[in-house]
Structure formats: structure tokens, C-alpha cells
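Coming up: chain A.
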Amino acid sequence: MSFEQSPILILAIPLLTALAISLFCQRHDRFAYVLLVLAMAGSFVAALLTMITVVQSGAAIHYRLGDWPPPFGIELVIDHLNALVLTMVSGCALLTAVYSLRSVREESGDRIAHYYTLFGLLIAGLLGMVATGDAFNLYVLLEISALSSYAMLARGRGYAYYATFKYIIMGTIGACFYLLGVGYLYIKTGTLNMADLSDILSTAEMHESVSIRIGFILIIVGIWIKMALFPLHGWLPNAYTRAADTTSCLIAPLMTKVSVYIMIRLMFSVFSVDYVFRTIPWHEAVVWLATAAIVAGSISALAQRNLKKMLTYIIVAEVGYMVGGVWLANRSGLTGAVYHILSDALMTLCLFMAVSAIIFKTGKTGFDAMENIFRKMPVTSVVFVVGAFAIIGIPPTCGFFSKWFLIRGGIEAGQWGFVAALLFSSLISAVIFFRLIEIAYFGSFETHGRREVARAEAPVSMIIPMVCVAAALILIGIYTNEIVSGLIRWSLPAGL
Partner candidate 1 sequence: MNWDASLLWQFDILILIMVIICAVAALALKDLVSCAVISGAYSFLMCLLWTEMLAVDVAFTEAAVGAGVSTVLLLGTALHIRRKSKD
Partner candidate 2 sequence: MKRLALLIIIVLGVLLLRAAGDFPDWGDPSSPASTYLSPYYIENSLRDTEVPNFVTSILADYRGYDTMFETVVIFCAGITVLTILRHTHRKREKIILPRPQRQGSDLILQAAARLLVPPMQLFALYVVAHGHHSPGGGFQGGVILGASFILLALAYDLKTVLKRFKEKKILLCAGLGVLIYAGIGAFCLFLGRNFLAYAAWHKVLGTSEIMAHSHGMLGVEIGVAITVMAIMLSLYVDLASGGDLDEGL
């Protein structure tokens, strides 16, 4: 098959495989697993091919669905920014799919095929959201990924149902705000295609229009709810903490990052730099909001005694990083934000995988699960340390570089509060993780005397993806220059 069709294959492969699993694999769990991993691998390869094509040609790919010319039909548009996020999403999905072999059985009992179906649909939804060039299509795909994530989160421990219910309410409010905002754009412009919208919205008349402005606010607020930006983050920590292991490894790194991508896409591909930063002069207020998110997320993380809950609050803080970076309104800030989408997805994936493996093996969810982990699970703990270093921002890992870009952007924009919050949050992460590493290495006070601990390493199906992610964190850090100059630089909007 030629490369021309690779954009659609990225999401058609997971979709068709998910359907095939639901039809044919009800009694063959192993087969379902193999099929899912193959599909994710296929999707990842298609995404890589698309990215290579985009980088080589230097122009965006426009794929017309049903051969209808836009704006009448729907098109997929893949440019440098998309290609990067698509590769990231499908790569994370592939690793999580490999990882799921052992833990999924305990989570979903006899309904593994359904679990994998939802897995495939979730990934198809996320990839579709990233690839689409149509504002309404985005809503439909948003709902697919939301619905499948409800199902996966509801299978969690404890009071997962109530947490999921809150997520449904918040998620629906967010999606409906988005839909309403798109309606406001449609009533004034008559089109839904993003490129077409951007053409029409660039006129001075539209810049002055009140309803377009309120449509913009609705869309952005809707997406903020979806990405759990402080103070709209209430649903996230409980839902993600109570989720089962594979589910949280899949959803926690991807959902918020894809929402951030969508925010960037809508801000710069539907509206324009001029509109967002000059016609509506609120970006400083949003940076302060992001600063508040970082501080609040970090402090809440410090207060937690549950490993996963601590990580979810770190996600809340990281969302603040990215939103702040985007709204700094300069090139370094946006570069940092886009780079952070990539690096943060990998670091949260790394940490969630490591923590889930530890919980899987020890059966504990609190900090006491970390006791003597260095002896019990040496590989997992090394992976955990790499992930922790990335979150703190220690040089060879990619976390350092994203923070560096963001801080440079903050200094250029004169947003000292944001810079201070970034440094503060790094400090807090350092406190949290060094304490955890200390517990992991030395054990807690009570167990200091006992030295002999049996090795109980996580299964191979978990080790392999974990090591891959940890390696990716370091490799991406080393090749930062290439990624920024080859991909991210081209994805920055003109006029910034």
C-alpha cells in the first residue's frame, strides 16, 4: 500500500481491530492480546511513515475522506505538530498494549475481549481527534474517547463508580461547551472546516464580533474542563487514582496531552495568533491561572500518601506547565509547551507503569509499597528513578529541556510568577521523589534491620515497555535539538 493512505491507516487499523476483537475474540483472550498489539504496532508504523513524509516534504498532508473536497467533506490534516502527537499517542498505546498482558486479567476478569475492544476504540478516538481537520468531527471523536474511558475507569477499585460519574458530568459539560462554541462559529461563518474557518475568521469584522469571541471562550473553557486545568480539575485525581492499572497507564498520559494539543490546534489553526493574543488581551490572566494550577497541583501532590494519587496531582501541575507555555505568547514558550506534550506523556507513562508494576507486585497503594523496591524489583526501580528525574528536570532526561524552554519563554514574556512556579514545582517534585527513592533504597525506619529481601521482579511483558519508555525519555532528551529544529520549529504558527 502506498504512503498516500497512511493518514487514514493510523486510525483505521485500531478501529477495525477493535471491532474484529469484539466479534471474533470473545473466547480467545491471548489472540485478542496479540491482535491488539499488532494493531497498535501497525498504527505506530503508519504514524511514523506519515511523520517521515511530512518532514521530508515539509508540507501538511491533506487527506480527503470520501474524496469530497473540503470544506464540503471532512479532511484529515497532518502537519508537523500533528505528526509528532500522532506518533506519540500511537507509541504510548503500543507500549501500554504490550504492558497490559498480565495486569488486565486481574482487572477485567472474564471480559478481556471487551476491555481490548474499548482500548482500541479509545486509541482510535484519540488518534482521530489529533488527525482531524473538521471542528465538528472533533466533537464526535471527543465523545468516543470519553465514552470508552468512562467504561475503563469505572472498572477500578473502591469508589470508582462515583468518581467516574463525576467525570461523566464534567466531561459532558466540557464537550457540550465545545459543541456550543462550534455552533457559535457556525452561525457566524457557515462552515465547520478548520482551515476554512480560519480564513473566514481572519477578517476584521469577525475579529470584532461578540459572538465569535464568546464562542472562543466557550470552546477554550470546554477544553480546559476536559484537560482538568485548575480550578476545573476536581474530577481528575479521584477518577485516575481509582482506575485499574493498565487503564491509568493508558488514560493518564494521553487524555490530558491530547486535550492540550487540541487547545493549541484550535487556538492557532482556527483562530489566529493575532486573535488569541492581541484581539483578546487576556493571555496574562491565563498564565496566572496556569501558575495557580502548577502551585496547587504541586502542593496537593506533596500532601498525598497514595502513590497514584500523588501522580495524578502532578498531572494537574503539568497541565499548568503546558497551558502556561502556550499562553506565554512567544516562540520559546510554545516550543516548550509542544515539547512538553511529548516529554510529559512519556514521563507520566513511565511513572505510571513503574508504580503500577510495584502495586501489582506488592499489592499496596501507599508509600509503604516502595519499601526495599531496589532490592525486590531492580529494573522497575531504575525505570522509576529515570521517570522521577524527568519530572524533576535533571539534565540528560527530556524533562530538563522542556522546563528550560518554558522558563526561557517565561523570562522573555516577563512572567516572573510563572518562572517562580516552575522552579517551585521542580523543588516540590524533588522533595517528593527523593523521599520515595530514599524509602525504596533504604526502606522505612522499622525495617532497617532486616536486610534479606527476596527478588520479585515484574513480569517481562511489563519490563520491556517500561525500559523502552525510560530509554525514550533519555533519547528524546539527547536528541532535543533535532526534534525541536526538525518538527516543533515548523509547527509554530506564523506571526508569533
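Simple rule for what comes next: a contact is a pair of C-beta atoms (placed from the backbone, for glycine too) under 8 Å apart; a residue touches a chain by one contact, two chains touch by 3 or more; residues count from 1.
Per the selection procedure, all candidates are chains of the complex that A comes from, given by their letters.
Source: prediction; values computed, not measured.
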Complex check, chain A vs 1 or 2: touching candidate is 2
Complex contact set, residues of chain A against candidate 2 = 1, 5, 8, 12, 15-16, 19-20, 22-23, 26, 63-68, 71-74, 108-109, 111, 114-115, 117-118, 121, 124-125, 128, 134, 136-137, 140-141, 143-144, 147-148, 150-151, 154-155, 184, 186-192, 209-211, 213-215, 217
